[in-house]
Every structure is written in structure tokens, then in C-alpha cells.
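Dropping a structure here in C-alpha cells format, bear with me for questions.
Yeah, one chain of the complex is gone here, protein chain that is, but the others are all in their spots.
Our next item is subunit A:
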């Protein structure tokens, strides 16, 4: 305890208004509750494996396209096909370049993905499906190199991808992403009151029936379209 009781009292008076305002709020304002403990470097390293487009987070390591082919054939081809073309409805990994404006675009690593970092990161964190986190860092470099090869982004099967040359690879579709600009679309920009009476001439006419397609689970036949969500 302080040997100067009047100082303690003064300090109490100084903090009193702050306490009162805190009590008046639903929850305390910015501040520390002293809850939780420091994470150890080993713990952070075990969970923080994400990789950014600028290469931040890449581990040491390397692997060639040829090495990647062996790993791919054993671990990946049963779903993604021998050449990344996919089996059944599993995701296509290669091909489709130049199809993005088509009626049915094919979105793959080579045709659509903007960053190679995403390939490395995603394969390392979530693939193979059903046995995630089973590949070594070198395995993932080799697989990533092979996926570049399958997409004709590198043409030498001896091409070696490593932490050192990783960010020198640019994917073909890198520059085709734009920020969300939905608010500028005409139907959103126009905030005048919408029409309420006699808004369209003529009676409504059906242009498309869901029942004709007949793909709803209750009565679907085998003509169901290809997937769209994965």
C-alpha cells in the first residue's frame, strides 16, 4: 500500500470517470483482458503454412516437373486425370486457355488462376483430397512444377521450381482480375423509385420451364448437367 493515502485517493478519483463510462457501455472499450497465452515459434510454424503471391511464406525446397509427374501419377491422376483433364466431375487442372469468353469457359490453373502461390499453398494445405498434409515441401514444389508443365507454362520436364525462382513465374491470366464494382452497375446506380403500375406491355409469357429440364432431385433423370460447385 502507498504511504501517501491522499495520492491513492487522487488516483482513484482520476480513474473513476473512466470506470463509470465503461460501466455504461455494453462491453469494455479497447483494452487487454489478459486472456490467452503467447504462441511458441514451433506452434506458429506448425499452423502458419500459407503462401502469398509475393512469395512470403514459401519454405525452403525444390522439385522438377519430371519428379512432379511421378508424384502426380501416384497421388493425383485418379481424380484429376493423367494430364489434368479430370475424371468425372473432379476439377480440371490444365487446359482451357483462351476459353474465358466462351459460352462454356474452362477455368483451370493455366487458363484462370492468377497466382502460382495459390497452387503451392492449396496443394500443400488441402491435397490430396482425403489425405491432406501428406506431401513434403519438395513434393509440392515438384507437383507445382509439373502443373506448370501440364499447362504449357514451362516446356522442359527438367524445369526445377524452388523458393528462389518461384516468384519469377507469372500465370497467363494474372492481369484479368478487377476489384468488385457491382455498385456501378446500372440497376444499382439507379435508385429512383421502381415502377409499380403497368410496368410492361402484354401479358407475361413463359420462356423457360424448370420442369422441362427435370433435374430436381425428387424426379431427376440421368440427364443432369455437369456440376458447377466444387
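Rule of thumb we're sticking to: a residue touches a chain if its C-beta (ideal position, glycine included) is under 8 Å from a C-beta of that chain, and two chains touch if they have at least 3 such contacts; residues count from 1.
By definition in this document, contacts and distances are computed from a predicted model.
Per the UniProt record, the absent chain's protein name among "NADPH-dependent glutamate synthase small subunit", "Dissimilatory-type sulfite reductase subunit beta", "Sulfane dehydrogenase subunit SoxC" or "Na+/H+ antiporter subunit D" is "Sulfane dehydrogenase subunit SoxC".
The omitted chain makes contact with subunit A at the following residues, 26-28, 30-33, 35-39, 43-44, 47-48, 50-54, 56, 79, 88-91, 100-101, 105, 107, 109, 112-115, 117-118, 121-122, 125-126, 129-130, 132, 176-182, 185-188, 190-191, 194-200, 202-211, 213, 215-218, 220, 224-230.
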